[in-house]
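Only a single protein chain was left out; the remaining protein chains are all shown in position.
Entry: subunit A
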Amino acid sequence: MREIILKTPGDFAEWRDAARALLAAEVPPEQVVWRQAGESASLFSDDAPLVPGRTVALPRALVTTLDRVICHRDANVPTRLYTIAWRALGDRRLLERRTDNDVDWLAKSDKAIRRDLHKMHAFVRFRRLGGEDAERESFVAWFEPEHRIVRLAAPFFRKRFYGMDWAILTPDARAIWQDETLSFGPGGTRDEVPDSDVVEEQWRMYYGSIFNPARVKIAAMRAEMPKKYWHNLPEAQDIGPLLAGAGARVERMRETAVQLANPRSDKWRVRGEMEAPIAGETATLEELARSLQTCTRCPIHCNATQAVPGEGKAGARIMLVGEQPGDREDLEGRPFVGPAGQLLDEALAEAGLDRAQLYITNAVKHFKFEPRGKRRLHQNPSTGEIDICRWWLDQERALVRPDIIVSLGGSALRGLTGKSASIASVRGKPMTLEGGERLVATVHPSFLLRLPDRQRAAAERAAFIADLAAARKLALNAT
């Protein structure tokens, strides 16, 4: 039998050094007795030097877990950890065997440690030492963790409270952060910590005020903040009184429900009415854009962010009409700013057109989509929706008075002509619209984005640019 005496319970380095020597000497778990300092030693222990027979390499994930679980207060922990380490030497996938009894025990113990750590991060309450005028503020806390976790918890507090001095005292050990150095010392007592703090009154006021007496749920509170922590939490002394008064507070609310309108609110009612929008005929594009925001003519508006008005000056010679805003257009409130817009910009440049000189708009002003997880999938507007929205397009046409209108895609064609014609049937044959504008029909740039075949995409792109160039030529001839 090998006997190992651990001087500091919870010290991973000490256990690890002992375990490593034993593993290297191939001492099986049944041959080792782990004892705490102070326990009486066995008379029959074998203290011949250990002879390393093999190299010891454990998976990293296992070592970090062992480092945590050694802090567990259960006296059997050093023994069980050695058994697991021993088994892991022969089975590299041991940790994955979640249904193995040893691994299950390890996972549960690790969870207990991590929970204890989490609670320590949450429930330590610092109290301030010394007066207001101290150069560097210093604080001290008393805490009673379930396990010996001060060593594991201290780095969190160092990173969080770098700019002040602090000490956390527990019955087993203390952690001290002073002059940018972290050190550990022996356990302490509650008396070493001041029994109040100037800010505690404010904190308790906050705690009481943020509690909603109409939704009392004590079990939920106790599940997360077990009673064993309460005696060190300054706010916990208020739990009883708060609960005791909750019923009466709710009752008072019921009684004071106002039956009559409060005269103070009338003052503000006016404000709401003044800003009520007026929809109807408009004299300028700016007015049109404003009244467009109030459009509820078809149901698409319900989920869209905003209506997207056309962009450009009245009197532009060429007007471009697309289908409807896409995701990005909907967010920004501007037409053709998404991927299709980028493609359009490039094509316009190649066709010798300047976007700033054009009027660009859509046949439908709101974005129609289908929510799919974190995305919005574009949905084609129905002919009904296009026809309803034509009311706005007609007004834009009347205000802009272009010579040439370029329809991008089928929806635009429908919006302009009121008929559902195929693009192929009208493409390359400029015709005259009812208002006297010449119509150049072409595809929508997003059609080009969707073509998978490179060769075809290049050809379609060239045709698209040619259509835009034809519109430019028509506009030149019209002057």
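The rule is simple: a contact is a pair of C-beta atoms (placed from the backbone, for glycine too) under 8 Å apart; a residue touches a chain by one contact, two chains touch by 3 or more; residues count from 1.
FYI, contacts and distances are computed from a predicted model.
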{"item": "Chain not displayed: protein name in its UniProt record (\"Light-independent protochlorophyllide reductase subunit B\", \"DNA modification/repair radical SAM protein\", \"Glycolate oxidase iron-sulfur subunit\" or \"FAD-dependent oxidoreductase\")", "value": "\"DNA modification/repair radical SAM protein\""}
{"item": "Residue among A:I4, A:I149, A:A167 or A:I239 touching the omitted chain", "value": "A:I239"}
{"item": "Options A:R376, A:R401 or A:R427, residue touching the unrepresented chain", "value": "A:R376"}
{"item": "Sole residue of A:M253, A:A349, A:A398 or A:A478 that reaches the chain not shown, by the stated touch rule", "value": "A:M253"}
{"item": "Residue touching the undisplayed chain, where the options are A:Q178, A:Q202 or A:Q379", "value": "A:Q202"}
{"item": "Sites on subunit A contacted by the missing partner chain, in the whole complex", "value": "93, 96-99, 104, 118, 121-128, 137, 139, 141, 156, 158-164, 197, 199, 201-203, 205-221, 224-225, 233, 235, 239-240, 242-243, 246-247, 250, 252-254, 256-259, 261-262, 264-265, 267-269, 271-272, 293, 302-306, 330-333, 369, 371-376"}
